[in-house]
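Here the complex is missing one protein chain, while the rest keep their positions.
So, subunit A:
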Amino acid sequence: MSAPFLAGSRRGGATLGAALALSAMLAALAEPVRPSFGEAVPPDLFATGLYADPATRSVDPAHLAFSPQYPLWTDGAAKRRWISLPPGTRINASDPDRWLFPAGTRFWKEFAFDGQPVETRYMEHLGEGRWVFAAYEWSADGQDAPLAPERGRAGAWPLQGGRAHAIPGRSDCRVCHGSGPAPVLGFSALQLSPDRDPAAPHAEPLPAGAVDLAALVERGLVEGVPAGLAPRIPAADPVERAALGYLHANCGHCHDDRGALADLGFDLAHGLDDATPAVRATAFGVTLKDPPAGLPEGVGLRIAPGAPEASALLHRAGSRDRLLQMPPLGTALVDEEALALLARWIANQPRAEDPAPHIEGDLR
């Protein structure tokens, strides 16, 4: 009596299971689907906790000011930056090129033109490598700083030549910050080195009270950094040092050997362990992978040593044509000071066709 009953119920159970699986599948099909870019962000800058007193705009003294030695060019904007680490936490620097920040870490970066704050960008680590990105746009009277639109704001501040500064959209934050292995771009051992490069384009003097690598180590805020570390880009001369630093900060977050564009085989980032610049191997005399429209006739190499005019890198960094310009976003004006530095550095390199100095006897 019991056996058929069991068998029957088992059969019924199996059918029920199949039906449930099917309805689960249907439910999954019916569920509204949204891609993951719609993270909740604080509605205005004051809600991010930057200021101790929003009325007077005095920055919370618990936050630490910092200034990377090689800043990003943003059409000449003056920038101020702060980091906040949750009390009692430390940064893990065991990978010197990829610091890991504790959950709850916050960064702010304020952009001002002509003495007027225009936008403040914000990053917050939610944990497990998930970061929130947001930009807040300042009202003309400097009283309010609401969240900028998701797609950004074109024409946020007028610049010379009829151009204008644009506040990047939230997906554009990730285009730069999400490309390489580390989303934090300006708070690293090289960028905070106490051995600051005096020739870096647009170098800022360390702001009063700002922390550098030595201060972080001393306060026990970073672990895995040997005391006294002061990284410096090894270079033949000061021009080369500044040029490599500029490329690292302004191009290396996209053009590196680990990120989304690694397949290009074009490395402008400086790894702390690099004995020789990766740019030599991946750009000097290297043919362009994909020559874009608008390059002058005969420009086919990424960098033609000794020949700035034949180097695509300079043409692309010196253009603001949307097809040609590098970086592809984030600026409306060419960085003339940096362009001159890069041209000088390339001109200093021995031309490929120059006969390599060698001694006859060595050949045998």
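Miscellaneous remarks
Just so it is clear, contacts are C-beta pairs under 8 Å (C-beta built on N, C-alpha and C of every residue); 3 or more make two chains touch, one makes a residue touch a chain; residues count from 1.
The rule we apply is simple: contacts and distances are computed from a predicted model.
One chain of the assembly is not displayed; among "Cytochrome c", "Xanthine dehydrogenase family protein subunit M", "Amino acid/amide ABC transporter membrane protein 2, HAAT family" or "Phenylalanine--tRNA ligase beta subunit", its UniProt protein name is "Cytochrome c". Touch with the chain that is not drawn comes from one residue among A:58, A:94, A:143 or A:171, which is A:171. Only one of the listed residues, A:77, A:200, A:213 or A:254, touches the absent chain: A:254.
Per the touch definition above, the residue from A:62, A:323 or A:352 contacting the chain not shown is A:323. Interface residues of subunit A with the unshown chain, by the touch rule above, are 5, 8-9, 11-12, 15-16, 18-19, 22, 25-26, 29, 33-35, 37, 171-172, 174-175, 179, 254, 260-261, 263, 289-290, 292-294, 321-323, 325, 328-329.
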